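Taken from a larger complex, these chains appear in their original positions, while the remainder are omitted.
For clarity, chains are labelled A and B in written order, and residue numbers in each chain start from 1.
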Amino acid sequence: MTTDKTPNKHPEKETSRIEAFSDGVFAIAITLLILELIQFLHSQTDHGLLKLLFNHWESYLAFVIGFLTILVCWINHHLVFTYINKTDSNLMWVNGFVLLMVTFTPFPTAILAQYFVKEAHLALGIFGINYFLMAVAAYNITAYTYNKFLIDEESRELYYRFKLLYGWGSVYNFIVMFLCFVSVPLSIILYCVMFGAMAYPKETSLILFKRNRKRK
Amino acid sequence: MTTDKTPNKHPEKETSRIEAFSDGVFAIAITLLILELIQFLHSQTDHGLLKLLFNHWESYLAFVIGFLTILVCWINHHLVFTYINKTDSNLMWVNGFVLLMVTFTPFPTAILAQYFVKEAHLALGIFGINYFLMAVAAYNITAYTYNKFLIDEESRELYYRFKLLYGWGSVYNFIVMFLCFVSVPLSIILYCVMFGAMAYPKETSLILFKRNRKRK
């Protein structure tokens, strides 16, 4: 029986559909954030537009934070998938976990918008859980594709650094998640540092893990 | 008249547009689920965020169930379309039925979130109808493309197993649909079994229908 041995003939087509589906999810999640922002316009008030707009400054902030979070995720997803050139059944699920976290992001963002003033510690902590799980999801996908040799052979060394980046990112986010309940300003600063690092994942991984690699 | 005989010159392009459109529908349906989850944040309460979050545990559960349902559908759709390399006018409608069920999924998911505690039998039964129709839609698409020779010639034997898988899946879901009204725990267990099987459709069809094929 030959069919058992040659199940997928279009590996390239497969990768492109995972990316297309993922791109769709990223694009929708990032755009849905505006629905939450529009919401407060419907609250009936007599105070006029200007006051209404100024009273909801947390909503704009949450919108921008949610937008940046999903954009950074997309940039990292995009970078990692540049190197993945094979797929298997498990990758669907490993990638599915990333998408679950992306899809979920508007929820902690909405919490942040509504409760940042009233319950800053908890609202930030919930956002922190989301960040931590996202970092874990990113680690999973790099670790899985690295170990299963689903990536471009010639870039294994570089790709290993991505794996390290998301591995240490998970640890970092795990710690900051708890710091949210101790000090709001400190955890915000630490999240800004992480944002800066993850905004340019390739550059960051090259800077951070250069020495590591030399030893090998 | 030559035009009547050569209507479609870009069959490949056509398949890719069906997939792109379908991917879009899957991606949006899976991401819209979060809107339903955000909804309860807008209910005015004085109990604080933590209590609010804990009081809606069914909503998270429904979100995750809805997400997994659509993800499993996408994985199966993706697998089946790996082998389809021709299209015709009817395929648009056969695929359209799949998309109708995918688009509809957020509705039984929302019912599950709101009525699982109050009316578990009915809420689960409605979800069951959705699952049954989805299995029928999946069977339709495999049966149609198999019979009309729209698939990769060399994979017909393997593809026949997918047809069997969704055929038996339809029967299975038809039975469990009624069991929902008899026993909620039993039907949940049976749905979990089905989820496990459909999460890896190729592996499942290879395991289940190996002997069947030998006889031929």
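Quick note on the criterion: a contact is a pair of C-beta atoms (placed from the backbone, for glycine too) under 8 Å apart; a residue touches a chain by one contact, two chains touch by 3 or more.
Quick caveat, the model's predicted, so the values are computed rather than measured.
Visitor: Please report the number of identical subunits in the complete assembly described by this file, where 2 are shown.
Guide: Result for the total copy count in the complex: 4.
The definition used in the following text is that only the chains that are shown with their structure count from here on.
Visitor: Chain A and chain B share one sequence, so how far apart are they rotationally when you fit their Cα atoms? Give it in degrees, rounded to a multiple of 5.
Guide: Between chain A and chain B the superposing rotation measures out at 90 degrees.
Visitor: Where the centres are mean C-alpha positions, what is the separation of chain A from chain B, in Å?
Guide: The answer is 26 Å.
Visitor: Hey, which residues of chain B end up touching chain A in the complex?
Guide: Listed in rising order, the residues are 19-20, 23-24, 26-28, 30-35, 37-38, 41-42, 48-50, 53, 63-64, 67, 71, 74-75, 78, 81-82, 152, 154-158, 199-200, 202-203, 206, 213.
Visitor: Applying the document's contact rule, which stretches of chain A touch chain B when the two form their complex?
Guide: Within the complex, chain A contacts chain B at residues 1-4, 6-10, 13-14, 17-18, 20-21, 23-25, 27-29, 32, 35-36, 39, 89, 92-93, 96, 99-100, 103-104, 106-107, 110-111, 114-115, 118-119, 122-123, 126.
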